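If you scroll down you'll find the structure; I have some questions about it.
A protein chain is absent from this complex, but the other protein chains hold their places.
Chain nomenclature is as follows: A, B, C, D, E and F, assigned in order of appearance, with residue numbering initiated at 1 for each chain independently.
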Amino acid sequence: MKLVPLFDRVVLKKMVEEETTASGIVLPGQGDKEKPGQGEIIAVGPGGLVDGKEVKMQVKAGDKVLYSRYAGSDVELDGVKYVVIKQSDILAVME
Amino acid sequence: MKLVPLFDRVVLKKMVEEETTASGIVLPGQGDKEKPGQGEIIAVGPGGLVDGKEVKMQVKAGDKVLYSRYAGSDVELDGVKYVVIKQSDILAVME
Amino acid sequence: MKLVPLFDRVVLKKMVEEETTASGIVLPGQGDKEKPGQGEIIAVGPGGLVDGKEVKMQVKAGDKVLYSRYAGSDVELDGVKYVVIKQSDILAVME
Amino acid sequence: MKLVPLFDRVVLKKMVEEETTASGIVLPGQGDKEKPGQGEIIAVGPGGLVDGKEVKMQVKAGDKVLYSRYAGSDVELDGVKYVVIKQSDILAVME
Amino acid sequence: MKLVPLFDRVVLKKMVEEETTASGIVLPGQGDKEKPGQGEIIAVGPGGLVDGKEVKMQVKAGDKVLYSRYAGSDVELDGVKYVVIKQSDILAVME
Amino acid sequence: MKLVPLFDRVVLKKMVEEETTASGIVLPGQGDKEKPGQGEIIAVGPGGLVDGKEVKMQVKAGDKVLYSRYAGSDVELDGVKYVVIKQSDILAVME
Partner (left out) sequence: MKLVPLFDRVVLKKMVEEETTASGIVLPGQGDKEKPGQGEIIAVGPGGLVDGKEVKMQVKAGDKVLYSRYAGSDVELDGVKYVVIKQSDILAVME
């Protein structure tokens, strides 16, 4: 079974923070600023007309991204944690 | 008696969480993130001009979907639980 | 005396919950989700340009509908309870 | 002295609740739903471009209307109570 | 020194409530509804494109107006109290 | 070093309140209405397309203005206090 996102949503596989440290990114623990999560894109919605506005998808499956933790919905499937999130809540691609 | 949704709304039959576990999806219980519900689409509104914006319906009866639990209205009819929800609150189709 | 709604509003005669149970719909009592009300449409506004957006009326007098309880205004006239509500707060027609 | 409303506003003379009961409308006292007020239209603004949107005035002096009590501003002039309100906060004309 | 308002703003000289009573308008003191202030227009902004929308100025210096007390900014200049307010917060012209 | 504002922002040098009294403007200390600050414009952004809307700059360096104290960001540079503010939060030019 797989998740097919609608509109401008993408499905991310969450990257756990241990991997995070290994990859060189540390999310700071102090302050009240938002701290982004990291994930790998698994599936990308079709884009198109979203709330009356044309949206082009700019990310693709396999991209590793930083995303806003305050956005999106958590889903666990066969023991893997996913996040369904709008493309506009993706902050940056990690290259 | 059946429910015919207006505009961009759809009627979902709620899938109970026991079925959920069986289908391999577990909704995580901790944290303050939104956790989606699951349902099967029973009826789909006509779309068209919604709040002055053109909306095309992208889901159809029979689709199994994840939807935002914070959205929509619960209705119980002949002992079956339904949710009336806007298409834009559907996160992903489960295939 | 009758009520003639403006713009995209409709006047509903409220259906009491006893009728509701008889008709097979039970509104669940637990949880913090919105629970819709039921009503019969008595009068329909002309639609047209509402807040700068074109609105076409899709319901008609006689339709039995589910509507959002958090929307609209209650009015009692000659002992009958009415709700004046925008068409967009109607969730579904019951057929 | 008289009040000339701007844009899409109208000036209503408030109808007191005693008149209200006489006319057959009773405003329910329980619940947290909004309960509309009643008034007679005294003056109507010119309509036209309001917040960048074209508004056509659909009510006229002499109309008796139900209006949203949470909207508008109260003014008392020579002992008579008026409400200055936007046309879109008028719910229905009473005929 | 004088105040030249930008965009769709106007400068009002506040009319004190004693003058108010003399002119026959009494602002009611009870309830939680908004009660308008009164002022005489001293200067009118140029209008034009405001927040991307075309605004035409419909009031002129010398007009006596009712305005929303919750809007605008108070300024005192040479002992006279002024309010700088957007034209859309003017409720009605008093003629 | 100088500050070059983007879009529809302007940089103001704050005028202290002692200067204020000298110039004849007194900001009233009572009530919960907003009280504007005063400043001299030091730099003006280019205007143009801001949040999808065309903005023309109507103020220039040297203008003395009243501005909304609840808007903008304070910066101190070489002992001088500046405010970076959007043009739309400027209430009036003082001439």
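Criterion: contacts are C-beta pairs under 8 Å (C-beta built on N, C-alpha and C of every residue); 3 or more make two chains touch, one makes a residue touch a chain.
Since we're looking at a predicted model, the values are computed, not measured.
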{"item": "Footprint left on chain F by the chain that the document does not show", "value": "1-7, 9, 11, 43, 46, 49-52, 72-78, 81, 84"}
{"item": "Contacts of chain A with the absent chain, listed as residue ranges", "value": "23-28, 31, 33-36, 52-56, 58-59, 66, 68, 87-88, 90-95"}
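Everything below uses one rule, namely that only the chains that are shown with their structure count from here on.
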{"item": "Fraction-based call for chain E against chain D, same above half, different below", "value": "different"}
{"item": "From chain D, the most remote chain by mean C-alpha position", "value": "A"}
{"item": "Gap in Å, rounded to a whole number, between the CA centres of chain D and chain B", "value": "39"}
{"item": "Touching two or more other chains - residue numbers and ranges from chain F", "value": "none"}
{"item": "Interchain pairs in contact, sorted by label", "value": "A-B, B-C, C-D, D-E, E-F"}
